[in-house]
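All protein chains but one are shown at their positions in the complex.
Showing subunit A:
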Amino acid sequence: MTSARANMGRSAAAHAILIAYTVLALYPVFLILINSVKGRRAIFNDPLSLPTAETFDPIGFQTVLEQGNFLLYFQNSLIVTVASLFFVLLFGAMAAFALAEYRFRGNLLMALYLALGIMIPIRLGTVAILEIMVAAGLVNTLTSLVLVYTAQGLPLAVFILSEFMRQVSDDLKNAARIDGLSEYRIFFTIALPLVRPAMATVAVFTMIPIWNDLWFPLILAPGEATKTLTLGSQIFLGQYVTDWNAVLAALSLAIFPVVVLYLIFSRQLIRGITKGAVK
């Protein structure tokens, strides 16, 4: 009885801490959402209050949607993020599989070399990247962004996934070899499903910086047709005047796709964790 009650107290404390943290983390997002549907005056007069019938004003969303290109920006962001994510996961997992599975000369050196990118920010190479993209004629294309983001995401993906690939049972892979499965089928049908939780983690880590990035879209693809959402929202931030209604509305809209992608991956994450625990 005593221990059961002590556990209750402990779990209540844990929940209190976690709830407090959740509130703290979500409050700025909440502020963006409530202010995005308020009039300009209400935003400045009383930024913390909820929108009322008087202060409600969808002017921000109207501006954003009437700007016309917003849907295109949205589409660009989505294409760039999903394509980069796909390539990071595919190539990252393949490299990780090779590093974990095959004994070859320079295996360790190769692993270190691939992990080096975690420590060196890719932005240091911006000038060189721009030169390469100009030479390749890829400036103002989404391809340039996908290439850069794939390179940016790979080091961490390889690093995390190779650790998990090592945990995939050797016996299982050997059994598949005896059954005559090719190395590619072993990778896709046996190794990949088993590291799915790790893939989800990597996906979340990779996706968010790409979606939020302003730097590379600004430098590599500032053209109207290839603007991403983050870059597109910048038009509302002027040197002298900022259209806060529009900025907040754009941010609110920009949050949703990330949340949806996150929900998809986190479900995988949770499923993977419980699968291992309960068995």
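Simple rule for what comes next: contacts are C-beta pairs under 8 Å (C-beta built on N, C-alpha and C of every residue); 3 or more make two chains touch, one makes a residue touch a chain; residues count from 1.
We take it that contacts and distances are computed from a predicted model.
Peer 1: Match the chain absent from this complex view to the correct UniProt protein name in "Maltose/maltodextrin import ATP-binding protein MalK", "RNA polymerase sigma-70 factor, ECF subfamily", "ATP synthase epsilon chain" or "Carbon-phosphorus lyase".
Peer 2: Per the UniProt record, the undisplayed chain of the complex is "Maltose/maltodextrin import ATP-binding protein MalK".
Peer 1: Going by the contact rule already stated, which one of A:176, A:195, A:249 or A:269 would touch the omitted chain in the full complex?
Peer 2: Answer from the full complex: A:176 touches the omitted chain.
Peer 1: Quick one: which of A:47, A:121 or A:193 touches the chain that's been left out?
Peer 2: Within the whole complex, the residue contacting the unshown chain is A:193.
Peer 1: Can you list where subunit A touches the absent chain?
Peer 2: 169, 171-172, 174-181, 189-190, 193-194, 279
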